[in-house]
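Quick one: the structure is below, questions incoming.
All protein chains but one are shown at their positions in the complex.
Moving on to chain A:
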Amino acid sequence: MNKANRKSQLTSSLFVLPYLLLFTVFLLIPIIYGIWMSLHNWDLLSPVHEFVGLKNYLNIFDPASYLNNLFFTGLKNTLLFVVFSVPLLVVVGLGLALLINSLPARIRGLFRTVYFIPYSVSVSVVAIIWLWILDTNSGLINQYLQKFNLPVIAWLTDMPWAWISLVIATLWWTIGFNMIIFINALNDVSEELYEAGALDGASRWQRFRFITLPSIKPIMLFVLITSTIASFNIYGQPYLMTRGGPGDSTKVLLMNIVDEAFKQRQLGSAAAMSLLMALMMIIISVIQFRISNRKGVE
C-alpha cells in the first residue's frame, strides 16, 4: 500500500515536472535576477554594475528624485484605471452572461462566440479600431454626434473622456473572457434551488440575489482578482491610443517602467519599480481574498 502510494506520488511529480521547469526558467529565475538587479546601479550600457543596496528603492520614496514622480504619478494613473475598469469588468461580464443564458438555446452559441471574438485579437488591432471610431475630427461617433447637432467629444485628448475611452476599449476587448467564466458558473447552479425558490414565491430579483449570487461567489472572487491583476498590468491601450496624454494624465506605471528601463537604460531602478508594483498587486489580491472570505463566514 505504502509503496503504491509513493509510486503514485512519484508519477504525479513527474507530471508536474514540465510545469515546474518552465516556471523555474521563465518566472523564478527572472524574478530572482530582477531582485538582484534592483540592488545594483545597473546601467544597460555600462559593463560594471556597482552594488548599491536599497538605494534604488530609497530613491523611489525620495521626493527629490525623478523616480519618485515617475513611480507615483504612474501608480496613481494605474490605480485610477483599476478603479474605473474592474467593477465594470465584473458587472458587465456577469450581465452579459445572464443575458446570454436567458436566450433560446439555439442562438446562445452564436452570441457567446460573437462576444468572445474580440478577446482573441491583439491589443494593436483593438487600438486601431478604437482610434478610428473615437477620432475627434473624423471618427465614427463624432460624425454621428455632429449629424444630430450634438457637440463633439474629444474622446482621447480631454479628461475624463480619455479614461472613459480606455475603459470602453478594454471592456470591449476583454469582457468575453469574464463572460465565459460567468456562463459556466451560472450553468453549475442547481436548477432545484431556483424551483424551490419559485415555489416559495421568490421574485426574479430575489432569486438572483439569494440564489445565484451566493452560488457563484467563488467564481466571482476569481474574476475579481484576475480582472484586478489584468487592469494593473494595463500598458498597450494607453501606449497606443493616448500615448499617455493629455500631458501625462494617462501615462500608467508600466509605461514609466519601460521608459526607465529602455529609454533611460536604468535597469536597476526599473527592476525596483516593477518589484514594488508586483508587491502591491499581491497585497491587493490578498486583501480582496480576505474580505470576500470573511463575508463567507458571517
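We take it that contacts are C-beta pairs under 8 Å (C-beta built on N, C-alpha and C of every residue); 3 or more make two chains touch, one makes a residue touch a chain; residues count from 1.
Convention: contacts and distances are computed from a predicted model.
Among the names given as "His-Xaa-Ser system radical SAM maturase HxsB", "NADH-quinone oxidoreductase subunit L", "ABC transporter substrate-binding protein" or "3-isopropylmalate dehydratase large subunit", UniProt records the absent chain under the name "ABC transporter substrate-binding protein". Summary of contacts with the chain left out: across A:Lys7, A:Lys76, A:Arg209 or A:Arg290, the touching residue is A:Lys7. Residue A:Arg243 is the one among A:Lys76, A:Arg209 or A:Arg243 that touches the chain missing from this view. In the full complex, chain A touches the omitted chain through residues 3, 6-7, 10-11, 13-14, 17, 21, 25, 44-47, 65-67, 69, 131, 134-138, 154-158, 241-248, 251, 259, 262-265.
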